[in-house]
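Missing here is one protein chain; the remaining ones are kept as they sit in the complex.
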Amino acid sequence: MKWQPDRDPAAFALAAARGVGQVFFQDNAATGALFLLGIAWSSPLMAAGAIVGAVLGTATARLLKFDDAETTAGIYGFNATLVGIASLFFFRPGAASLGLLVVGCVAATLLTRARLPFPTYTAPFIVTTWAIFFLGTAMGAERVVHPGPADVAPWVGAVQGVSQVMFQADVATAALFLAGLAVGNWRHAAWVLAGSVVGAMVGGWHATGASRLLDPESLVVRPLFENIALGLYGYNATLAAVALSLWRRSSIPPLLGMLLAVLLTDLVPLLGLPALTAPFVLATWLVLALGKLDETFLADRGAKVA
Amino acid sequence: MKWQPDRDPAAFALAAARGVGQVFFQDNAATGALFLLGIAWSSPLMAAGAIVGAVLGTATARLLKFDDAETTAGIYGFNATLVGIASLFFFRPGAASLGLLVVGCVAATLLTRARLPFPTYTAPFIVTTWAIFFLGTAMGAERVVHPGPADVAPWVGAVQGVSQVMFQADVATAALFLAGLAVGNWRHAAWVLAGSVVGAMVGGWHATGASRLLDPESLVVRPLFENIALGLYGYNATLAAVALSLWRRSSIPPLLGMLLAVLLTDLVPLLGLPALTAPFVLATWLVLALGKLDETFLADRGAKVA
Partner (left out) sequence: MKWQPDRDPAAFALAAARGVGQVFFQDNAATGALFLLGIAWSSPLMAAGAIVGAVLGTATARLLKFDDAETTAGIYGFNATLVGIASLFFFRPGAASLGLLVVGCVAATLLTRARLPFPTYTAPFIVTTWAIFFLGTAMGAERVVHPGPADVAPWVGAVQGVSQVMFQADVATAALFLAGLAVGNWRHAAWVLAGSVVGAMVGGWHATGASRLLDPESLVVRPLFENIALGLYGYNATLAAVALSLWRRSSIPPLLGMLLAVLLTDLVPLLGLPALTAPFVLATWLVLALGKLDETFLADRGAKVA
């Protein structure tokens, strides 16, 4: 059965929506739609970027005849979705930033085809967005200035880690993301929330020792408690939690991944790069590598992921 | 068989002593007696508070005809025991503080009846004592000023975490507590000591970064090394260790609980509340929740606690 994009725009839209859902590993178009709603609540502009990214990624995969089942499941949409959001998180709309957005979404989709011996997760998004970040700055694109957090209750940062996965610091956005996850699998929603809470807890503990630190996304030095209140210590832990809960039938890998993601949230910005989801990808790769070292790791020989 | 308190004071005394033992999860009157001896060594006044609490809790349960087996096992004694000690830890004896002590011991016993889908542990004590803390302050009760630690060897704080469970900073008290535990179950004594040592170790590591921090019990800002020397980084970890060693046949839950308890020891005081054993309760609940997320958690399907 040959797929006909011009004949079936509804199927194309569903694949693109699944691409948004795959940011949190969900092969579910309703989940993706709730994610878009959540972004739009906080930032209609970045929601538009997400849609453009998901469409460009899915269209690129269709045109280049990537595996049809994978494309339909959104596998070629989530990196481009994140590139679309990130471009408009860092830069105001303009010729340079929008040009980089379009080229970046296509490039990230092509990079998703790179076959490594382990899952690439959001690595294509990270590499592409680092390039956009430096090229955009070099091309004089205007940076967006994001405000620090209002004086918020401690639980706010623990929840906003969920929305920060797509660059939003907003409790309602996080709630819509969790609702989208729960539509498909309540355990995934629980792991995502657990990751964000653990991230804020460990970050908060660290903050009692370290009063000021680089914001891992915008590379501004600010009080560490403010970074935590923005949810910046949760968004990597939350992705590591759900990715590794999918890997083996044990709670240890996600717990370990969450902890490593929090450590790396402090360390990646020291390289002078926006952390993006690199702490998540690196933490998860480290746990997968540990699994290779010891096939009895966590008393579960049945790996779900190769 | 109807229980007759007036006819059997010895049985009543044994139930009250078991209530003291249940602070460390021990259904053992000799254990409770050694605990009381340990408190009395360090503070006869607080030992009196413990006895009043254990008696009030057990009597309340008898009068209201709570489950007889539970009452005999001390289940309705340990929260009131801790309320009795805590009231005299925070305030000098007086009309306000003694009135709050008596009302608080009864209230904590009633709260122990709250049926949650998970164990309440010392949560009734915590909620009641927070209320006593604010009401006592509002009523002008005179606060007790506790001295900082003498210049002590590092191992002192690692041991005093055991005695801090009942508000004492004293090595001999800790030794009597451990002896009381070993009378019933040497593994529980080992876990209790392990928790206290891990708490002091992790706290000490943190202290090399953070030089000053809130004392989690008296909310005074003091050098973090002093808080550790007082055992304040161990008393929550030690309870989490023994509670979770009772839960499943694996060392991972107590290890995880200890670590979370230490983190929360820094975080709960930031809310402006004395931490009491809230870090223990929250850490243990978090680990139980993780167990719900993944029924194969730690490769042990046989949960001992529902």
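So that you can tell them apart, the chains are marked A and B in the order they are listed, and the count of residues begins at 1 in each.
Just so we're on the same page, contacts are C-beta pairs under 8 Å (C-beta built on N, C-alpha and C of every residue); 3 or more make two chains touch, one makes a residue touch a chain.
Source: prediction; values computed, not measured.
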| item | value |
| --- | --- |
| Residues of subunit A (touch criterion as defined above) contacting the omitted chain | 206, 209-210, 213, 252, 256, 260, 263-264, 266-267, 270-271, 289-291, 293-294, 296-299 |
| Touch residues of subunit B, complete complex, unshown partner | 154, 187, 190-191, 194, 201-202, 204-205, 208-210, 245, 249-252, 255, 298-300 |
